[in-house]
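Only a single protein chain was left out; the remaining protein chains are all shown in position.
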Amino acid sequence: MSFVGRSDAERKAMLDRIGARSLEDLWGAIPKEFRVPGALALPAPLAEYENAKRFEAEAARNADAGRYACFLGAGIYDHFIPSAVRAITSRSEYATAYTPYQPEVAQGTLQVIFEYQSMIRELTGMEVANASMYDAGTAAAEAVHLAVGAKGRRRVVVSAGLHPHHRQVLATYASAGGLEIVEVPLAGGRTDPAAAKAATNAETAAFLWAQPNFEGVVEDGEALTAIAHGAGAYSVAVGDPVALSVLTPPGAQGADIVVGEGQPLGVSMSYGGPLVGFFAIRKSDVRRLPGRLSGVTVDLDGRRGFVLTLQTREQHIRRERATSNICTNQGLMALANTIHLALLGAEGMRDVATQCLERAHYLAERAARVPGVSLPHAAPFFREFVLRLPGPASSFVTHALGSSLLAGVPLSRFDRSRPNDLLVAVTEKRTREEMDRYAATLAAWVKSRAAAPAEEAACP
Amino acid sequence: MSVTRDPSIVEATLREVSVAGHRGPRLQPLDVPAQGAAALLPRVALRATAPALPEVSEPSVVRHFVNLSTLNHHIDKALYPLGSCTMKYNPKLNDEMARLPGFAGIHPFQPEETVPGALAVIGELHEWLRTIMGMPGITTQPVAGAQCELTAILMARAYHTDHGDPREEVIVPDSAHGTNPSTVAQVGYKVVTVPSGPDGLVDMEALKKAISSKTAAMMLTNPNTLGIFEREVGTIARWIHEAGALLYLDGANLNAMVGLASPGAMGFDFAHINLHKTFSTPHGGGGPGGGVLCVRPDLEPYLPSPVLVSDGPGYRWDHDRPRSIGRVHSYYGNFGILVRALAYMRSLGASGVAEVSRESILNANYLKARLRDAYAPSHEGYCMHEFVLSANRQKARGVKALDVAKRLLDFGFHAPTTYFPLIVDEALMIEPTETETKASLDAFADVMLEIDRESIESPDVVRGAPTKTPVRRLDEARAARNLVLSWQDLEAGHGGA
Partner (left out) sequence: MNVPKDLRYTKEHEWVRTKGGEVEVGITEYAQGELGDVIFVDLPAPGTQLAAMKAFGSIDAVKTVSDLFAPVAGEVVAVNEALKDNPALVNTSPYEQGWMVRIRAANPADVNGLLSADDYEKLLGAHA
């Protein structure tokens, strides 16, 4: 089965027209030693029905958020996705089109990008947003690239409040450029301002911080931006779009670049991809902007239309001097963000954000009541917080599966010196019943450990 | 179509249709005691004003996006012959499988033992691709072809650094995609461009001169962007390896080789695959794509971390990769795209995989044969899965490649890639793909020939095209000189920058 509609008679007629005796003649330029002898050692084709059955069986082996109450976050969240998002993103007109190279037959895609750019502008408080990047991690890496180019400096200061994986992606991208990356620790869950000030100096191109940060804490963006600007460096914020619906946007606090992960806006978790990174800047940096950009113009009859603009920044024209090697955006995911924001609107987004805030505080308070469990940070948090447990967090996560709970992300994943810390996220989808079950499960686990502490050794 | 009566507006923006008080879907009620944001967060942390998002009801939102969608060309509607983009039909099963709750609803930080089905899917996909490419090392963490390039060149740097000298240069043919030189520059290497000879292939004498002990790698697209197989690839690989350098296959044109030829046998050390091209995952209006990077065994230690390894009957992520270049994506790459690609491959099986390439080559050669008398092919002889025509003859009549491209839109076809590769004047780069029927190819060829006749009889019609599209030619200079990049710019009534 190859999705090819071709009869033998047609094939023969086509070869005749070409003037070839056989199909093999057509690829005669491939030297024999490079050809695949016979068929590849691959399985036989599956009928659509067989194929679907196999995937359904594989999917059923995963503990998904439909069957388990998901309290995992750390950059990817289980938010409500309205049905209309899927209905529209499934349309062939969006899903099976490509980059809008011919704007006359791509006004749908181009206007969507334009509307997406407009909404990201609103959320971030910035002046220009691009058509999107691969994810927040690569967007942060590209932000560093922009700042280094703009400032002509080679030192980058990064708060430990940035997602550890974003820091890793950034380090990978920066490794070739010989950039010096300096990390600033958290103090009480927030970026340590004294350490940030000490690290950010006259060689610093950018200071990166997250809002809220990786441990869920709301940062003082104005103070952090002042530290960056005090050294003449760019203030670069990695923001969460749900939080930015209620929090002061970094743009209003003076940030120079705001990037972030769009997954919480109508994109399913999908084991962490595909995602969509947003990227917003000040107008003065528009010629340094990576990625695609949709702008308004008119056609020959004076009708309003949209085109990809400032294309000379991009790799297909500027080649080795392009602002980035990025070729695509994450079009379908940016579309999902746009529909999601259109459906919810400002009021709906505020509801989502407020519910996350309220519910997260409810669970934090309930969980911290369990003897031996505490909240290590006193700082204000948004929808995510760290729980300090009386034993290994990974052990509790395993235990909680029995209560149909995905209980959180053990921070030992990123920092072995924190075996008992668990990062817990609460979205608007988590009900009181689920949270009460969470607290009860936690209490039972603590109690069972007290009764049989040897269990700890089994779950390092 | 639009609710607006302004004839100069095809479809109003969401901001323009927003009505204060309209609302979309609502949330479940808050079932915990409400404390209020002001009680939970410091006042300075809270927005002074809400973001000015549109206020639109669900029916209006759906109409808006459906109306906009009708303005797009897409592969489910008609042929989309964008050269090097491989716009083939995307089987519907693929999307349905990626949306299964057991795939769409899993979190990247779940314990591995709760996602064995996801790991099995990735693992099986890796096995298929290893076999197809004839290369053992693999990562699916990159999310696009350009990101595979970046990953590979970073790996090349790490490899050379381990061997005592990071080296300085990467060789790129002049027919290469722009991502190649821009990637090389991003990694801090110098781009050394080698010209193509009159036969459209890498100029071997120039290449020999370009290779030195400074060469870190060479990036080669095969078949190249002219749709010609680089038949000296064996010699190129030998020269590159003799210099201690590494050879990278830009897999943009892999659709010509699957099941027919083996990149591993050709001597490539790295090879990338665009799942959204060759393996039929939808292009999504510009993404998401899916990237795969295959490597030879001794390069495996440098792959991005983590790497999926087989572990008894299942798989696990190996994070202990001390020589890895690090992460290139926040999680495990575009998992949803990997599901789609495997669904496609399982449908094809061993026989179907090879049929893809055979029929794509047949389609390209048939179209070339039908068009060659009217439009000058860049090169004679058989092509692989795509070919390049020059509109030079038409240009002499005052009709440029751009005009031909625009006129095609009037007939309901998408245009070929235009003005690329840069080495062909008035280039029209055509890749029909294997999923076009003979009837569809004939319809396209008939229209191309008709446009050629028009270039003689009524060139103004071609130069004035398109006229049957939602908008006519757009003033791109105006868009770039007077930047209006958001509703906010539009309302301000002036440019943004």
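By written order: A and B. Residues from 1 in each chain.
One rule holds in what follows: a residue touches a chain if its C-beta (ideal position, glycine included) is under 8 Å from a C-beta of that chain, and two chains touch if they have at least 3 such contacts.
Fair warning: this is a prediction, and the values are worked out from it, not measured in the lab.
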{"item": "Option touching the unshown chain, where A:Thr312, A:Ser404 or A:Ser448 are the choices", "value": "A:Thr312"}
{"item": "From B:Asp318, B:Glu476 or B:Glu491, residue that would touch the chain that is not displayed", "value": "B:Glu476"}
{"item": "Residue of A:Arg287, A:Arg369 or A:Lys447 touching the missing chain in the full complex", "value": "A:Arg287"}
{"item": "Where the unshown chain meets chain A, residue by residue", "value": "287, 310-312, 317-318"}
{"item": "Absent-chain interface as seen on chain B, which is shown", "value": "419, 476-477, 480-481"}
